[in-house]
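Quick one: the structure is below, questions incoming.
Then we have chain A:
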Amino acid sequence: MAGSRRRLLAGIAGSGFACLAGCATGNTDDETAFTVGLASDPTDTSRYDNWGGMAPYWTRVIEPLVWGTDDMQPKPWLATDWTATDDTTWVFELREGVPFHNGEELTADDVVHTFEENILTERGDFVYGWLHLEPGSVTKRDEYTVAFETTDPFPGFPGTIAHNMIDIQPPAADRQAGEIIGTGPFTLEEIRRGQYVRVERFADYWGGEPNPTELTFRAAEDETTRTDLLESGEVDLIYTPAKSRLSSLRDRDDVRIASQQSTGATSVWLNVHREPTDDVSLRRALNHAVSQTELVETVLEGVGEPARGPISTVVDWVDEDELPTYERDRDAARDLVDRSAYDGTELTCLVDADMDDGKLIGQVLQSAFDEIGVDIDLAVLERASINDRTERGEFHLQVGSTGSNSPGADYLMWENFHTMGIENKDLYEAEGTGLYNLGGEVDDHIETGYQARDPATKRDAYLEAQRTIMDAAVVVPLFYQAYVVAADAAIEGLELHPIDAFAEWSNLTRTADTNE
Partner candidate 1 sequence: MTEQSTDSTLLSIENLHTRFRTREGPVHAVDGVSMTVDEGEIVGLVGESGSGKSVTARSIVGLQDPGEIVRGSIRLDDVAVTDATDRQLRRLRGDTVSMVFQDPTETLNPVFDVGEQIAESIKVHDEPGSQRLLEYLHLPPFGSRSEWRKYRDRAIDLMDQVGIASPADRVDAYPHELSGGQRQRAGVAIALASDPELVIADEPTTALDATTQAQLLERFRQYNAERGTAILLITHDLGVVAEICDRVVVLYAGEVMETGPTERILEDPRHPYTKALLECLPQRVDRESRLPTIEGSVPEPTADRAGCPFAPRCEYATAACRDGEIPSVALPDGRGSVTCVESNGFASDSPPSGTGAPGAGSETTAATESAPGDSDRPSPIVELEGVSKRYSLASGPIERFLGADDTLRAVDRVDLEIRAGETLALVGESGCGKSTLASLITGLETPTSGTVRIDGTPVGGVADRDADTLTDVGVVFQDPRSSLNPRLTVERTIDEPLRSVGWDRPRRKDRVRELLDRVGLSEHQATSYPHELSGGQIQRVAIARAIALDPSLVVLDEPVSALDAAVQARLLNVLADLQADLDLAYLFISHDLTVVEHVADRVAVMYLGDLMEVGPADRVFDRPTHPYTRALLEAIPSLEPDGSMGPSLEDAPPSPTDPPSGCVFRTRCPMAEPKCAATDPEQRRLESGRSKCHFARDH
Partner candidate 2 sequence: MIAGLDTVVAALRRRYRAVRTSRTTAAFFANPLNGVGLVIVAVLSIAAVFGPVIAPYDPTSQDLVNRLQPPTPAHPMGTDQLGRDVFSRLLYGARLSLGIAVAVTAIRLVLGTAIGLLAGYVGGWLDELLMRLVDVQLAFPGLVLALVVAGILGPSLRNVMLALAVVGWASYARLVRSSVLSTKEREFVQAARLMGVSRRRIAVRHLLPNVVGPLVVLATMNLGTVILGTAGLSFIGLGAQPPTPEWGTMLSAGRHHLREAWWLANAPGATIMLTVLGFNLLGDGLRDVLDPTHDEPLEKSI
């Protein structure tokens, strides 16, 4: 959701569609070189200019202080340890002897610079809400110690900054000139706008010398092109191959398929502040109209899990068994529609044109809703147009996903469902409305969860909020996303992470018998 909402959030909470691929062009002969093509163009200056035209994700050139474990917990990385000295103060101990690509050693100054200059100053006000930091709130305690002063109690802070956008860079790096200096296992070598980013092994990597000598990240936004690239041998490995091709890929023995549930979840988001979707019985009716299982098994070719809630179950404080469920029950649905304020007018349903399978899902929903006598008009639009509509609240439904590229997933609740969340804030301030914010107790629960240090408390608070949200049917959950990786069978050593962007390349190897 947020993904479709903000260019930057597109990064933060990018709906998780991305992929890897190896490129035959150039260095197939080199057994230790791999090519990685990404569904989101890794050179898209309109998004990544702050990283000199290179996606901070995937490429592993620059790294954040904190990483994430497979079960979405913060994990020491450039910072070895962190403690909250009081409600609003976090103190981070930096790893010592971490060299930048330019040979300098990582120190507190670099961290301060990165936060104060690159993030808080350049990114401007809305990151404050995300990180709960404001300019001047990051201070150096000593060479290897940095203190963060959050605007309000924010236990989720470590997890939140375990994010590729919070990667640490030294002041020396002139990013606008495309000079990227990081601490990562790979050094940036070449950027071809619209085509690829090429990185090479950084021998002095603090985590030990990575195996691949060279990685090329290729743009392959179109799923079919992506799959073709793999089949033609131009790439060794891709994320989310075209669903239509999965079965045939599974049959091939020179291709290996792996899949992993991601942090993303796709739902139909209902605008609760606009007639007639402000009517809870209509919203419930819509929920009763859809069979998530059918959707997953047919259109999605079995990729992903039928969902009961708006947030992926890989997030630790999500437990869908606690949520009210809506089975497909057309009669019930029709009754609800009759009882609702719905007068048969056409409801607008936004679909992001860039969303894989978006059109199909939209059409399935359209006919599903049609079954219960609700008439919807699909508007498959480019991001920009969608923004126009959502900013003005001029829509009833939107097919969208929300997910997190960091272990700190709290903001999934906050940004989407809290009245002051980024989705709702503008409209609330302008017209006292919003989009998906029920306000009242939901806001309270979210705030509680947000500030709770004790996992149990947080879990209960968020569950309560989700329960209310699902009870009020703010969304029609569709599925929890999974991403598939299809790779040349000769390639081994890729560890899949719930956050796909946290892909670990260091152990990639190619077994001798490459049958291409």
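Here is how the candidates were picked: all candidates are chains of the complex that A comes from, given by their letters.
Assume a residue touches a chain if its C-beta (ideal position, glycine included) is under 8 Å from a C-beta of that chain, and two chains touch if they have at least 3 such contacts; residues count from 1.
Being a predicted model, the structure only gives us computed values, none of them experimental.
K.L.:
Among 1 or 2, which touches chain A when you look at the whole complex?
P.N.:
Contact with chain A is made by candidate 2.
K.L.:
Along chain A, where are the residues that touch candidate 2 in the complex?
P.N.:
Result: residues 223-224, 242, 244-245, 247-248, 294, 298-299, 353, 359-360, 362-364, 366-367, 377-382, 385 of chain A touch candidate 2.
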